[in-house]
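Just dropping this structure here.
For this depiction, one protein chain was excluded, whereas all remaining protein chains were kept in their positions.
All chains are identified by letter, namely A and B, in their written order; residue positions are counted from 1 within each chain.
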Amino acid sequence: MGLTDEQITKLKDADLGFLVDEIAQTQADSDAMWLIVASVLVFFMQTGFAMLCAGLVRAKNTKNILLKNVLDACAGALGFWSIGYALAYGEADGGNPFIGNTHFFMTNWSGQSYQGWLFQFAFAATAATIVSGAVAERTKMAAYLGYSFVLTAFVYPVVVHWVWATAGWLSAFNAAPLLGTGMIDFAGCGVVHMTGGISALLGAYVVGPRIGRYDADGRLVEIPGHSSTLQALGTFILWVGWYGFNPGSTLAITGLGDVAGRAAVTTTLSAAGGAVSCLAIYKASSHAFDLGQTLNGALAGLVSITAGCSVVEPYAAVIIGLIGALVYTGWSEFVKRKLKIDDVVDASAVHFACGAWGLLAAALFATKENYASAYGIDEPEFYGAFYAPTGKGHQMFVNAIIGIVVITAWVTALMLPFFYAMNMAGLLRSPPEEEEAGMDVSKHGGSAYPDYVVSVNPAAK
Amino acid sequence: MGLTDEQITKLKDADLGFLVDEIAQTQADSDAMWLIVASVLVFFMQTGFAMLCAGLVRAKNTKNILLKNVLDACAGALGFWSIGYALAYGEADGGNPFIGNTHFFMTNWSGQSYQGWLFQFAFAATAATIVSGAVAERTKMAAYLGYSFVLTAFVYPVVVHWVWATAGWLSAFNAAPLLGTGMIDFAGCGVVHMTGGISALLGAYVVGPRIGRYDADGRLVEIPGHSSTLQALGTFILWVGWYGFNPGSTLAITGLGDVAGRAAVTTTLSAAGGAVSCLAIYKASSHAFDLGQTLNGALAGLVSITAGCSVVEPYAAVIIGLIGALVYTGWSEFVKRKLKIDDVVDASAVHFACGAWGLLAAALFATKENYASAYGIDEPEFYGAFYAPTGKGHQMFVNAIIGIVVITAWVTALMLPFFYAMNMAGLLRSPPEEEEAGMDVSKHGGSAYPDYVVSVNPAAK
Partner (left out) sequence: MGLTDEQITKLKDADLGFLVDEIAQTQADSDAMWLIVASVLVFFMQTGFAMLCAGLVRAKNTKNILLKNVLDACAGALGFWSIGYALAYGEADGGNPFIGNTHFFMTNWSGQSYQGWLFQFAFAATAATIVSGAVAERTKMAAYLGYSFVLTAFVYPVVVHWVWATAGWLSAFNAAPLLGTGMIDFAGCGVVHMTGGISALLGAYVVGPRIGRYDADGRLVEIPGHSSTLQALGTFILWVGWYGFNPGSTLAITGLGDVAGRAAVTTTLSAAGGAVSCLAIYKASSHAFDLGQTLNGALAGLVSITAGCSVVEPYAAVIIGLIGALVYTGWSEFVKRKLKIDDVVDASAVHFACGAWGLLAAALFATKENYASAYGIDEPEFYGAFYAPTGKGHQMFVNAIIGIVVITAWVTALMLPFFYAMNMAGLLRSPPEEEEAGMDVSKHGGSAYPDYVVSVNPAAK
């Protein structure tokens, strides 16, 4: 799409050169509309995360988690405005493969796209918000604010630059990336979900488990959240928002309408596969139809398809979702039972583990035709290992593994010291008496639900 | 809209043939965007149904109804992917009037539209989810899953084929339908709402009323739901989603922007009319300003305008909504007091009765000009009975009646035996002790709200 030089010459020869601009502007306006609408859907995911996290904490910590969710959106906006965008997409003089460096505070904004910033901000805020639930119910406010800003302003944008900027060393949009081809991460399994998910895991590890999460013998004690309804509401909203996240990652609609449509279809099927798979897994193991796990299964499916949404076939999306649920449940059980890390909302299982699986899945299932249309490459050399000739498919898969390792290493190298430093400075963990009383009474002026009698449920105390 | 052959020739003669593709692709991309956005709105209705149904059940059955709502979206996706779409729209060799037969599992997908599938899936999931509330609080999970799959994969797609496929015998898109003209059902009063609504009624009938719904003398006992807020949230979200359901049913925006706009306006006015009408009806009869009935009145208005949204005038939309509320209240009272069927969320009154009224209303109020623009017919012969010459208008009205009868008969013929068979096999109704204890404790691992004290409200026990 878009007129070629030859076509433009023909129009000018016919004294109709003005049509070039007219058509280009019409298409640019459609692209702007698409990106704004998609951004709104992605931003709506903030609502989803807020409701989901609120549902999964006890009533006594509701205001605390809601405030964190509001603030990471705000810190994300200010962080991405001031520094983040510049590090991610500031590509003066062709840019460099490792970090961007122009347009701090959205200055020298000409030729840049406002709607492009909006979409990228919404993604950054998503990465930040993933952490909030993992460290819920015992983390200090200041630590959380500091974390949100560092992640959206620095840690995350660098990953964006590597994988999505034209100059990024691992970018599928780079004409000559370091490893022969880039990594397929269409909507951010690695960039967004792994970055957020590994931070969540590290945060939950350093801050330590909630009081009562493990009994004297180290056995896991379930601490149910205070509202399954909020969890369901949040998950539904996230699913809705994902239709901005995945299809919107085309960044334009011109020439990409069908690619966006395919991304929406695969997103749907993977979510469905994940939910049904989780329902079956937990029915088999616990004999209950587990709402919470089924909802997380849908999220597992959604994360798992995020890298490959535009390049895999519908049947593959179903498989990716089904396996995603296994990855989720395996990681979740491992983290809480073996590592004894208390990740309140299973953020690392949903976002980190399924994010990694999603990168691998995209590198396996990407068809040549779909990869060509999604990435605008006429005749791609590299594509999914299940379809490509040996060397080319292997390289894609190897790049996904490299991406997983490097992203994990980068985020860990920055966030682990950050959380440790906060902890040693006494800024991370709330005092036990505040935790027992609940954050809302201790720090936020009172209960979120002052009209209700809170139960004698021991875990809620 | 779209270039004619003559226009294309002119462009080629001027050596500007490339403009044909450029313009067509630009329009196709806009159409794709429109359909994706509309699909997202329709899918958002799943959130609305989930919240609405949750609000209308007792706290002890919250997780149960939420899980059913999640799963019918998932079963809908997998059912429509594997079989449903093929039966609805698979039209090899021109298709046949009664059932489609290609593209199972989305195979041989070339020239088909991903976003078209997405939109149709969202509709199928809507049809399925309508039932969940009707049979709430006493139906087994397995029965529900089976039902969802059967409906979205088989029963519903066949109705779609009849009314919306190019080859369908009752389709307004069929150049030569069986009855001279098709049935006006622009966004699915018959296809979606009647299909879902009659299934809901049959399910509620076969499964029987909840324990305590009728006292020893057979008198109705009100069993209020546990959260009016959730009911309101759900209804608001449904109203929002309806702007995808009705205007989105243009299936494209190119040449249809004003038709979509008209559909959005009539949708708004009918919802408002329905709500105000219900408020007045219940104020007059009960002397209370009844929130729940007002919300259902809005839904009644929304369903009632669904068939005719694109073809009636704004004034007619107000009337259709006002009458829709009467149809709703009349049917609701009849079903619960005379038939003694316990339809927890009044699904059959909202969806079946108002769906039927909507078909009749469209056949009465469709203006020639609106019908022409909405259906792309230059000079329609048939249109609304209030405007058309006698024979032509009568035929439209007769066709609506035929459609109502045939859809009711088809769905009944399949679903009634299905529900009976499930019931006889002991798979439909939960045991009384589970029902009394509540589904959440019995089957879903515990309360949806473990931190709260549930009241001594006898009906909640």
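FYI, a residue touches a chain if its C-beta (ideal position, glycine included) is under 8 Å from a C-beta of that chain, and two chains touch if they have at least 3 such contacts.
Please read all numbers here as calculations on a predicted model, not as lab measurements.
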item: Selected from B:R138, B:R262 or B:K443 as touching the chain missing from the view; value: B:R262
item: Which residue of B:L52, B:A75, B:A88 or B:L279 touches the chain not shown here; value: B:L279
item: Absent-chain interface as seen on subunit A, which is shown; value: 14-16, 18-19, 22-23, 25-26, 28-33, 35-37, 39-40, 43-44, 46-47, 50-51, 54, 62-63, 66-67, 69-71, 73-78, 81, 105-106, 109, 113-118, 121, 141, 227, 230, 233, 440, 443-446, 448-453
item: Absent chain, residues of subunit B that touch it; value: 1, 3-4, 7, 10-11, 14, 16, 19, 23, 26-27, 30, 33-34, 37, 41, 58-60, 224, 226-229, 232-233, 235-237, 239-240, 243-244, 247, 253-258, 260-262, 264-265, 268-269, 271-273, 275-276, 279, 286, 288-291, 294-295, 298, 313-315, 318, 452-457, 459-460
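Keep this in mind: only the chains that are shown with their structure count from here on.
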item: Centroid spacing, where centroids are CA-atom means, of subunit A and subunit B in whole angstrom; value: 33
